[in-house]
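The complex appears here without one of its protein chains, the remainder shown in place.
Chain nomenclature is as follows: A, B and C, assigned in order of appearance, with residue numbering initiated at 1 for each chain independently.
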Amino acid sequence: AETVNLGVSIPAATHSFMGGINYWANQAKKNLEAQHKDLKITIRTAANATEQANQLQDLSTVNKINALVVFPFESAALTKPVANVKAKGAYVTVVDRGLTDTSAQDAYVAGDNTAFGRIPAEYIVKKLNGKGNVVALRGIPTTLDNERMDAFTAVLKAHPDVKLLDAKYGNWNRDDAFKVTQDFLTRFKEIDAFWAADDDMAFGAMRAINQAGRKDIKLIFGGAGAKDMVKVILDGSDPRIEANVSYSPKFIYDAIKLTAEARLKGEKLPPTTIIPSVLIDKGNAKDFYYPDSPF
Amino acid sequence: MSQPDINTSTTSVGKAGRRSANAKSSLSERLASLGPVLGLILLCAVGTALNSDFATVDNLTNVLTRTAFIGIIAVGMCFVIILGGIDLSVGSMAALIAGCVIMFINWAGPALGSPLLAVLLGAALAVVLGAAFGLIHGVLIAKGRIEPFIVTLGTLGIFRAYLTYFADGGALTLANDTADLYAPVYYGSWLGVPVPVWVFLMVALVGALILNKTAYGRYVQAIGSNEAVARYAAVDVDRIKILTYMLLGACVGIATLLYVPRLGSASPTTGLLWELEAIASVIVGGAALKGGQGSITGTVVGAILLSVISNILNLTSIISVYLNAAVQGFVIIAVAYLQKGRR
Amino acid sequence: MSQPDINTSTTSVGKAGRRSANAKSSLSERLASLGPVLGLILLCAVGTALNSDFATVDNLTNVLTRTAFIGIIAVGMCFVIILGGIDLSVGSMAALIAGCVIMFINWAGPALGSPLLAVLLGAALAVVLGAAFGLIHGVLIAKGRIEPFIVTLGTLGIFRAYLTYFADGGALTLANDTADLYAPVYYGSWLGVPVPVWVFLMVALVGALILNKTAYGRYVQAIGSNEAVARYAAVDVDRIKILTYMLLGACVGIATLLYVPRLGSASPTTGLLWELEAIASVIVGGAALKGGQGSITGTVVGAILLSVISNILNLTSIISVYLNAAVQGFVIIAVAYLQKGRR
């Protein structure tokens, strides 16, 4: 068979989730290259959309890839650069953040951002018996963050007694989340639940809540299933953290594997593969626990 | 005017053009050096008006505590800026030091059999590492004669890259037993005032003492004001420069050793943009980027002012969250304008 | 103590001695100013050795094209730095301009009925907006007498906040029909050379001409070298300062109008850290942050050098991806060291 020269373009490991993406991408390279001698995988990490566009260009013109798995920094900004790679004849699998023009991709493998926002909202509503105060920590202003937030608020709309007191950006950063949480705690004397749109932020929020010694908070809900959080759920070591929503960076591994194996056989992938986001709780936590991954 | 105080004096932009009378300028000078303080008082008034919780002891304690990191770094940065230098790497330096300290403690805890010893050694390591990184900067800048901007832009990338590498892109986390032992360094308090605030106060006091009351401090100001004159006055310019970057490094080390117990982890986002906050504190506090002037008091006020702004923004939701950064920007420019007279 | 050439008159002997000393120092200076060029050549050699595809026309065209944005901004930044100023806001300014241009085109396309006209007006808007933002900076700095660092740190936050606000936290995206019409501005080429490279070349040439061949350029250098002297020479310092920040703003506008068709969208992360890249280009190119010296050629070489570094890192995988930034850091410091002689 023809050799497959697969390029992988992902954001740099600027926070833990992306650290996980990097880990799983490298994992895939290691395992798959060992299994298939006709497969060559080149991984590039970018610090921003422009750099990612540059790297796509380099992968295409210099590394001469014939298949690409790309985790776009931003949907709109990378549509054109990805389309250019496809135009040069490479098979393109887009991961996680869909392009604005789907004709620029051959296949799409994604997590479920709507569920990422919906599941915590539903869980919180249920746990609070439809009544209580919630605050939210958002990520960095992006389309992705908007999707999650919209899904979250949509659920709350249906339950007017669950009040979203405020939502502020924590920038997917532990320190910023810590500060914002401190100030939320100063501002609101009655908070029942915290939602942080990322486990990094949940971690910072938790520290601030512990420091303040506030007992009113019954629920801290993070997101994406970081190993530390999953461990807490497994061990039941913190009554406020009983659930999480899966959004494992492992899907990059799956996407690379699927694409590589399909291309080696000369096959195509289904146009869209959604890797569902599901509720992680004590029951299924062990399936989501990857102690070796950095995330 | 009994004691000539160098660091609050104005730069004479020559006797350029029409110069206003001296007495007037020294009055306006004094007013101007109050600029940041006035700004701070005004902000606090606004904060209290917007949210009555602002003026609570709890909230102010929170603000001061979180200012401590940047504040401590800013004290060191103040020396570097008065010297006429700059350091862009402090944020990633802090991140790398935090990472190294965590790795060390995690290893040393079991290895030495004494978590306490491990934590103590780790804290010492933070300061030593900081000073060592500062030494590298100083040598490259003073002996290698490379622009400080370039050297520290380079190490900005280098430090963070190594942290990312050590952390495998994820986070380095303190083992649980040592974390508990270490926690009081951040979470503890003494006489009702949190430990980091005490440390901040100490660092600022010692910094002010060094800057104003030692020969070394005088040399720093002399070099920043005019390096050639300092060299001809037999000041060992290279040594002072190296020492100053080491001092900043040590401050970063101290800030980091307070920071580690807060989250007990270091990740590639740790310390992001701290350099901007630290430099901004120093300059909002009345220093000039060209060197030669600046004060520790101003720096401390500047640092507190910056964190009060974001605290107030967090305590209110009168404007769109998207515009938070804009409000911060406007306030910074406004405060700087309050002290424009000084130039 | 013998004196062989009694007949030669003193002055001419003196002159001879002086000349040779002069020649020596100007040789070492010339060598030093070749520092970045040497660095670039060396890097290209390394690049070719690591990956034979490096030296292909395709790749070099790519590198030049993508350098164009930062390069154009760096040309404007070069003026500001020679003036003794700084602008930290260029990245967010670019993002905000991009956002405004996209909103304008999306609105004007249907409203005017002519997508072409909309694109043309949008391009003009980019430059006008840039100049207007520069005007604000210039006035605050020259008339308001606020440190450039503070002013542009403030607007850094303000610009980005407004973009985030306009984009509702997400991205602003160019409508499809106009996007196609606009695309050639980035993707097209003329005589085999991509449009952005032509524009970059033009901007650099015009910039060099302005800096070296006009009275305005001379004044910029004079102010950066010694503001009081310039004022004494009846140079309208405030006006020159304002003009210079406007020039930089216009350069940001031009860069943005090339950028918009590339990615067809603007989001809160657009242009992040461009300021550091632009400033680094200027300084790697031999300018001093204190002002007074710097060159357009150096700046252009500096900008290309920085993007060649990351291009080479993209073309090879000899080291862990986590360490890319570290390699960049080392190379930047090394290149700067090559020209240390100049100071």
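Criterion: a residue touches a chain if its C-beta (ideal position, glycine included) is under 8 Å from a C-beta of that chain, and two chains touch if they have at least 3 such contacts.
Everything below uses one rule, namely that contacts and distances are computed from a predicted model.
Which listed name, "Na+/H+ antiporter subunit C", "Hydrogenase expression/formation protein HypC", "Sarcosine oxidase subunit alpha family protein" or "Sugar ABC transporter ATP-binding protein", is the one UniProt assigns to the chain that has been left out?
So the chain that does not appear here would be "Sugar ABC transporter ATP-binding protein", according to UniProt.
For the chain that is not shown, enumerate the shown chains it touches in the whole assembly.
Displayed chains contacted by the hidden chain, ordered by label: B, C.
Thinking of the whole complex, not just what is shown, which of C:91, C:109, C:134 or C:292 touches the missing chain?
Once the missing chain is taken into account, the touching residue is C:292.
Check the options C:62, C:92, C:155 or C:221 and report the residue that touches the missing chain.
From the options C:62, C:92, C:155 or C:221, the contact with the absent chain belongs to C:221.
From the list C:57, C:234 or C:318, which touches the chain that is not on show?
In the complete complex, the chain left out is touched by residue C:234.
For a quick check of understanding: of B:73, B:142 or B:235, which residue touches the chain that isn't displayed?
That would be B:235, which touches the missing chain.
Tell me which stretches of chain B touch the chain missing from the display.
Listed in rising order, the touching residues are 1-4, 6, 9-12, 15, 17-19, 21-26, 209, 212-215, 218-219, 221-222, 225-226, 228-236, 292-293.
In the complete complex, the non-displayed chain touches which residues of chain C?
Touch set of chain C with respect to the missing chain: 1-3, 6, 8-11, 13-15, 17-18, 20-22, 24-25, 209, 213-215, 218, 221-222, 224-226, 228-230, 232-235, 292-293.
The rule is short, and it goes like this: only the chains that are shown with their structure count from here on.
When the centre of a chain is set as the mean of its C-alpha atoms, what distance in Å lies between chain A and chain B?
Centre separation, chain A to chain B: 34 Å.
I need the residues of chain C touching at least two other chains; which ones are they?
Answer for chain C, listing residues that touch two or more other chains: 164, 168-169, 322, 324-325.
Send over the residues of chain A in touch with two or more other chains.
Residues 12-13, 22, 141 of chain A touch two or more partner chains.
Can you tell me which positions in chain C touch chain B when the two form their complex?
Chain C reaches chain B through residues 84, 86, 88, 140, 144-151, 153-158, 160-162, 164-165, 168-169, 227-229, 231-232, 276, 279-280, 283-284, 288-290, 320, 322-330, 332-333, 336-337, 340, 343.
Can you list the chain A residues touching chain C in their complex?
Listed in rising order, the residues of chain A that touch chain C are 12-13, 22, 42-45, 47-51, 53-55, 57-59, 61-64, 73-81, 100-101, 140-143, 145-146.
What residues of chain B sit close enough to touch chain A in their complex?
Touching chain A from chain B are residues 51, 53, 56, 58-59, 62, 66, 164, 167-171, 173, 187, 262-265, 267-270, 272, 310-311, 314-315, 317, 321-322, 324.
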